[in-house]
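What you see is the complex with one protein chain gone and the rest in place.
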Amino acid sequence: MVPLFWRKIKYRYDVVGSYCEKCGSYYYPKRELCPKCRRKGKLRDERFPDEGRVLSYTIVNGKIIAMIGLNNGARTLAEVCAEKVEIGTRVKKVFRRYGEDGDEGIIYYGTKFVPVC
Amino acid sequence: MRVAVIGVGCTEFGELWEKSFRSIFLEAGVEALEDCGIEGREIGAIYVGNMSGGKFIDQEHIAALIADHAGLAEFGIPATRVENADASGGSAFRQAYMAVASGMHDIVIAAGVEKVTDSADPMGVLSTSVDQEWERFAGANLPALYAIIARLHMHEFGTTEEDLAKVAVKNHRNAVHNPKAQLRREIKVEDVLSSEVVADPLKVLDCAPLSDGAAAVILANENIAKKFCDTPVFVDACTQASDYLALQCRKDLLTMRAVLKASREAYRIAKLEPRQIDVAEVHDSFTIAEIMAYEDLGFVKKGEGAKLVREGETEIGGKIPVNPSGGLKACGHAVGATGIRQIVELVLQLRGEAGKRQVKAEKALALNIGGTGATAVVTVLSR
Partner (left out) sequence: MIGIVSYGTYIPRFRIKVEEIARIWGENPEAIKNSLGVFEKSVPDLDEDTATMAVEAGREALQRSNIPPEKIGAIFVGSESHPYAVKPTATIVGEALGVGNYYYCADLEFACKAGTAGMQFCYAMVRSGMIEYGMSIGSDTAQSKPGDALEYTAGAGACAIIIGKDPIAEIEATVSYTSDTPDFWRRDLQPYPSHGGRFTGAPAYFRHVVSAAKKLMEICGYSEKDFDYAVFHQPNAKFPQRVAGILGFGEEKIADGMLVRAIGNTYSAASLLGLAGILDVAKPDQRILLVSFGSGAGSDAFAIRVTEKILSYPRNTKVWEKVKNRVYLDYALYLKHKRMIK
């Protein structure tokens, strides 16, 4: 599974998504085809805002997993590193470990969020 | 060409430790054949809903396996597996329906089968129905995503944890009268609320159990249906729609657009209004999913789903009984078999063979969902 992770490193290590130059839509995760403009769309990679707010969340396996609405309107599902959050909590991105492939495999890094103090 | 369901069969759902994958689909298939007195060689094609033979029992190519063990490979009958996560059964039914409706075949079997308890991590396998690269990576499994939907529903519409619990209580009560059901015991709202939290705010008793099970139905065109069956049940519509796979890509987390689209299409084809549906089997893999189904199927307005269960309108005897079988919640959720199992229940209801859980019904609707709603299959049946 190393190539599968490696291929998306750019989009995981930072919140890099797609922007359609034709219709102005933002997509996260990255898309190859704009659902609105179809083949006429013109997508390019763009670094998305560092901040957003919690739209909804759950706590599963002791971790807060939240749907985050970024400041450009795109959404991302990510872990929030905090003791608690609420719907509406303002958050900003941080670089963290998501897991590792056992003791010998690679480490999966990615973007999580923390509340903005 | 009109299509009718002429035979149904279903195994008990549950942890069937003694039974193998190969034995359960045979059991359901034979029951369906016996139900309409078909021998076997008349069958034109087999469509099998199965989510993950590969992950659950390390077996792919299961349609051929089924044809083989059902003795139908002897006749060279074509068999195809259909995979759409837990909407595999409904999707297989739709393929079978199209095969008959198109005139290509006269008689077709639609089956669904899943053997989950041979796997060490059934919920992990079921969760492969969500976006692995962006949702599972983030630490979300299937219950977590439904929990995110549930919390937002509660926040936006005032739905409460008690409302969710009432869905489970109702479906458990119905399952008591279903001999095929996995959880044939009544529970109370307090039992749900005090059960272990799986993905806050969802608790164990908000979640359908994962079950072993198989179901099969036999479809035939209307011209020959009467030859095999005195009480054919007609398929008035069978529609399917897709939505974005990952929750984060959907504009509105509180509407399952695939359900909206498939149901509206089905109502148009069947020429009826949602209020004309007398009984429904919906995909309550999580209690919130049943409340969302009320809304997206048009039984109530968006945001008023909880009101329906609060007022008891979806109980047997209510305005629109939902999940008289016990639903996925209490009858059990044998993943790829669930969509077919829903059809079996509705056929029994329309024939008037549902025993103590019988509902008075002319028109019935089944809603089968894949994952968090990226696939929805809606079937409208009538007597």
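Points to keep in mind about this one:
Letters A and B mark the chains in the order given here, with residues in each chain numbered from 1 onward.
Here is the rule we use: a residue touches a chain if its C-beta (ideal position, glycine included) is under 8 Å from a C-beta of that chain, and two chains touch if they have at least 3 such contacts.
This is a predicted model, so every value here is computed, not measured.
Taking every chain of the complex into account, the omitted one touches A.
One chain of the complex is left out; on subunit A, the residues touching it are 9-10, 13-14, 16, 47, 79, 81, 83, 94-98, 107, 109, 112, 117.
Heads up, the rule we're going with is that only the chains that are shown with their structure count from here on.
Against subunit A, the residues of subunit B that register as touching in their complex are 133-135, 137-141, 143-145, 147-149, 151-152, 155, 197-202, 246-249, 253.
Looking at the complex, you find that subunit A touches subunit B at residues 4, 8, 12, 27-29, 55-61, 63, 65-67, 75-79, 87, 98, 108, 110.
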